[in-house]
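All protein chains but one are shown in place.
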Amino acid sequence: MRYLFPLVIFAGLATLFVFGLQNDPRYVPSPLINKAAPEFILPTLHKPDQNININDLKGKVSIINVWASWCAACRIEHPLLNNYTRKHQLNLYGLNYKDKRSDALQWLENLGNPYIESAYDEIGTVGIDYGVYGVPETFILDKKGTIRYKHIGPIDDKQFNRIIMPLITKLEQEQHP
Amino acid sequence: MKILPAILLFIYSLLSNFAYANDEPVIFENKNLEERYYFLIEEIRCLVCQNQSLADSNAPLAQDLRNEIFKMIQANKSNIEIMEFLVERYGDFILYRPPLKKNTWLLWFGPFLFLVIGFFVAVFVIKKQSRESQENK
Partner (left out) sequence: MIVELGNISLIAALAMAIMQCVFPILGAAKGNQTWMSLARPTARLQFLFVLIAFMILVYSFLVNDFSIAYVANNSNTLLPWFYRFSAVWGAHEGSLLLWVLILNIWTIAVTFFSRHLPEHFLSRVIGVMGLVSIGFLLFMLFTSNPFERLFPVPVDGADLNPLLQDIGLIIHPPILYMGYVGFSVAFSFAIAALLAGNLDITWARWSRPWTLLAWIFLTLGIALGSWWAYYELGWGGWWFWDPVENASFMPWLIGTALIHSLAATDKRGIFKNWTILLAICAFALSLLGTFLVRSGVLTSVHAFATDPTRGIFILALLVIFIGSSLVLYAMRAPSTKTTGSFEILSRETFLLFNSILLLVAMLTVLLGTIYPLIIEALNLGKLSVGAPYFNAVFIPVMTPLVIFLGFGVLSKWKQNNFIKFLRKMRALLISSVLIGVCIGAVFYAENQLKSIAGIVAALWISFTSLYSLFIKIKDKKDKIIAFKVIPYSFYGMLIAHIGFAVSITGITITSQHSVDIHQRMKVNDKIEFADYKFHLKDLEILSGPNYQATEAVVDVIKKDQLITTLRSQKRIYTVRNMPMTEAGIDAGFTRDIYISLGEPLDDGAWSIRLYHKPFVRWIWLGAILMAIGGLLAIIDRRYRLHKLVKKASSNNNEAVLTTK
């Protein structure tokens, strides 16, 4: 019987690897889920003398999309964001991450601006607070300003329709005393 | 379609590698602080890269995090506080030395367990074959 031991161990390993194949090893789940969105006050992208305060977003369900003009994947995601904001009522804000202001503005001009406004995180300190590591990233905040979902990488239609839009709908129905 | 994000992230990392990284040498006032810095940047993973530490990586995020660590050391934060800061934002994944928690007991005690089991197996086998040869005599 003990001769079956190696086979059993091997079977366990193989099962583990089957599981492993279904996961993306580079996906890092965010520890910020269900925590208050980290506070920040940043200048806006379009008007440097005006500020965006994360607290301003409270009271509504909002989406923060981290993007940059140097980011190739953002370029792929962007037209989809334009679509979504056309079709739905979304409070979409941008976090322009480690970019050159002029490049960012030009980029939005060329590709369209789906954002209510973008915050300009020139050095990336706010990005660090949000655990940004791979642009684009998207955060969904509820009315209380708690992060309820983080998506890493460009969003596609399937994820938007299956996960993001339903979540937003659900969050909008939440009442907070 | 997991391949596309992977490829795109890869392209991203290539692009970000091109910009000349800001490689200003960090200067510490005393050797202790310097040692702590070099210790910490080996312990933290660069999340943008395919398995490199902050010490080894050229990525902009790695630079930013090295800067943060530098600033925190200067601000008299302890190693534990610095690591907590990073784990709060990026999760346990960012530490190369997995913290000893319930979900890492097997990891940290495993090798020792293997050793002990190994010894017992060896002793068992030696005794058994010795017994068997006695019986055969």
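Points to keep in mind about this one:
Each chain carries a letter (A and B) given by its place in the written order, and its residues are counted from 1.
Keep this in mind: a contact is a pair of C-beta atoms (placed from the backbone, for glycine too) under 8 Å apart; a residue touches a chain by one contact, two chains touch by 3 or more.
Everything quoted here is computed from the prediction, not taken from an experiment.
The chain omitted from view is touched by exactly one of B:32, B:74 or B:130, namely B:130. Chain A meets the missing chain through residues 3-4, 6-7, 10-11, 13-14, 16-23, 25-29. Although one chain is hidden here, its contacts on chain B can still be listed: residues 2-3, 6-7, 14-15, 17-18, 20-26, 42-43, 45, 49-53, 55-56, 58, 91-98, 103-104, 106-108, 110-112, 114-115, 118-119, 121-122, 125-126, 129-130, 132-133, 136.
The criterion applied here is as follows: only the chains that are shown with their structure count from here on.
With each centre defined as the average position of its C-alpha atoms, the distance from chain A to chain B rounds to 26 Å. Taken in their complex, chain A has these residues touching chain B: 24, 26, 28-32, 38, 70-73, 76, 98, 123-125, 127-135, 152-154, 156.
The touching residues of chain B, when paired with chain A in their complex, are 1-2, 5-6, 8-9, 11-12, 15-16, 47-48, 50, 60-61, 64-65, 68, 87-91, 93-94.
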